[in-house]
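With one protein chain held back, the other chains of the complex are shown just where they sit.
Moving on, here comes subunit A:
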């Protein structure tokens, strides 16, 4: 007011900040930050509800400030409260206390399960902390005082009512001093931190003494102190039999005993107890001085009688979980750079000239055009002899996988090879199985881009994973892969379909490796059909049809049931040869334009409805056509790149159409062969019916006739359809050049497979393994039914589908997924551990069981769970028993080893032990004791305002802390 009424003094006063010291600058910087954060002035908020500090949201803001060149970090921690109704609070009057001082007395949030230590100690909902930014520490007393003074000045200058603390000494000591200012009042926050608990402060009476002496109240009769006490007991020593899960007997697996080993099943669970500690807190929330006695000879504080019990569990930090280990070990493979050959030494084929030659000869035999009597060779015996060769060469002890393990895996992967002894397997049955179970996890495998869960690819992924973990790591993986590729080659060479793959073209929703295998199957299917067709015609000509064999063969021909219209394509050389052998036909093809009716129709598939050729009574036949080439996604990518590269110009478009017209041309040729004397109009009526426009016209005689013609666009001169039609020769599909060169494609796939390194395989198959792991945790979760886990699994699925959809996902993201799965596994293991410990299964009364189950699930999800009925409740009784058992165990072991000198040390609070016996409690000594003392008294003079005083103390084995907040009236001092 004075300044306003006297403006002149302001005008002529020069304020000089040029000589401001570092200290002044520091203070103004603090003030600036407090201003920026809008912490100035009084704020009135509702007192926090019970337990709100735990349930609500805490936030923090931070900034950096300098004191000379020493960097401090200033941080504002605050509890987010809804804006409350102003009127409610405002009637408390002008000289209401700062919020922080009110908080000192609030008992609603004593002992919060999770909170900043200052919240735990002082019950504050908002505060600012200034601490050294780096790993420095403010240690000297004068520096501490300087900081404290700075705060004091800053608070005074700004009128900020939020308490500000300074962290002093080493950070781990969590030592803070601070101050809070309000109108005419201030609170000093002080702290004592010691390693040992001084004997006189071991109990409540000693603490009360120090509290009162600190207050130094001038009153002769003090009001009685309000007390809250919590004792915490820690149970670490679970008896071993409480943990139900036994790690799998790895030795048995390694020893070659594979009988009991189930491939395709992922392991699950923690190998060690995922719950490391149980903390029991017994709380007396509201006691009054004088009601209870707790001194060095006697204590009323019997934990069994405490009105409130609550429990928390400490989870083992990184419990070893088998599924998680499995996944991470597999993922680790992706960083190995070695190729299969490097890992296994030179390929067996190359070293073993003579024996290897057999196999390569087999290949050349098969690629010869003449039909090969394949069925004389027993497929499985060939496979096995080849394996024996490799093994013989490598030496049994050298090969990473033992015969038994390898055979077991191969039989698991190729269940049909047991049946293979010269006759074909039954792919139809496997196809049926795959389609049935596909529906169930259809979305999952397509989301993750893995493979159906009963597919060969999926099983292979699991086997590689298992081999990696149990049987020789990366070398084992290389070995199995080599065998797998070998088997693939055999299947190609022997026309033996690969089991466990859905038929048809590669499924682009699956991983590339799966597509490649499907592609190989397509090749095998076509080659087999061709060979069978040839064989059959050979047999037919010999008049010696083997009934059973042709029957089996027939079931493979999905597209045709009649033998004479069998679809077959020949390679280029064959075509040449054949066309040379059939000069008649060739010449006939040449002059078909002149003498169409002479031609014998060929390659008819079926009649196309009741259509007849234009201008004749001949029915229009749909020809047998070539199947389009199946494509894997990489081929497709390549092709579309080529097509896209042609650009968007007219020539480009033309060229593109030409490149793709092979299929059209082939269809036209087949059509011509099936319908001698046909025209383009006929073809269009079958192929693109909308391009044949029919109109009702009245002719000269007045009759309504249907007149048809090609559409406008088909009549454009020299359009590609006309062009193709003119060049097309009447050739049935089976004598056309193959659109899909299965030999070449199969060799490409086999080569691709052969050059995959173990690391590449990992990348290919990781989606399958993740898929399997997710199914596994889902399955395990249903047993336990934990809602939060259910939710998490959903999140993981959606997250990983985003990551895995794109080629070459980030390592970091993949690791994330694995970690998430591991966390879920650990949570489920914890649930199991807790259920076993609390014996939910053993519980007989249904309502007790339900309560107990609810209690256990709360333990997993909430930081601290109250026990209904405290020590007398059902859960309370169980916990009490646990402590008793643990006691008995340690005592008996103590007796057994008398010479333990640390014994004294362990039981150091011996006085409390004695007291325990006195009070008749059978609990061990508490691991921690927390006591909060509160009082409202005038200070410093009897006529001062009555202000909140508080002291929090915590006593543990090697930590003693007193945190006091003492307020005083500053009006007249």
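Note that a contact is a pair of C-beta atoms (placed from the backbone, for glycine too) under 8 Å apart; a residue touches a chain by one contact, two chains touch by 3 or more; residues count from 1.
Here, contacts and distances are computed from a predicted model.
When the unshown chain is looked up in UniProt, the name that turns up among "small monomeric GTPase", "Actin-related protein 6", "Peroxin-7" or "Eukaryotic translation initiation factor 3 subunit E" is "small monomeric GTPase".
The residue touching the chain not shown here, chosen from A:31, A:633, A:669 or A:851, is A:633. From the options A:28, A:612, A:661 or A:743, the residue with contact to the unseen chain in the full assembly is A:661. Note that of A:114, A:705, A:755 or A:858, the residue touching the chain absent from this view is A:114. Only one residue from A:20, A:139, A:644 or A:755 touches the chain missing from this view: A:644.
Set against the missing chain, the residues A:107, A:719, A:785 or A:877 yield one that touches it, A:719.
In the full complex, subunit A touches the omitted chain through residues 57-58, 113-117, 120, 174, 232, 279, 312, 446-447, 449, 508-509, 625, 627-628, 631, 633, 636, 640, 643-644, 646, 648, 653, 656-657, 659-661, 663-664, 667, 687-688, 690-691, 711-714, 716, 719-721, 795, 799, 802, 805-806, 863, 928, 930, 954, 956, 959.
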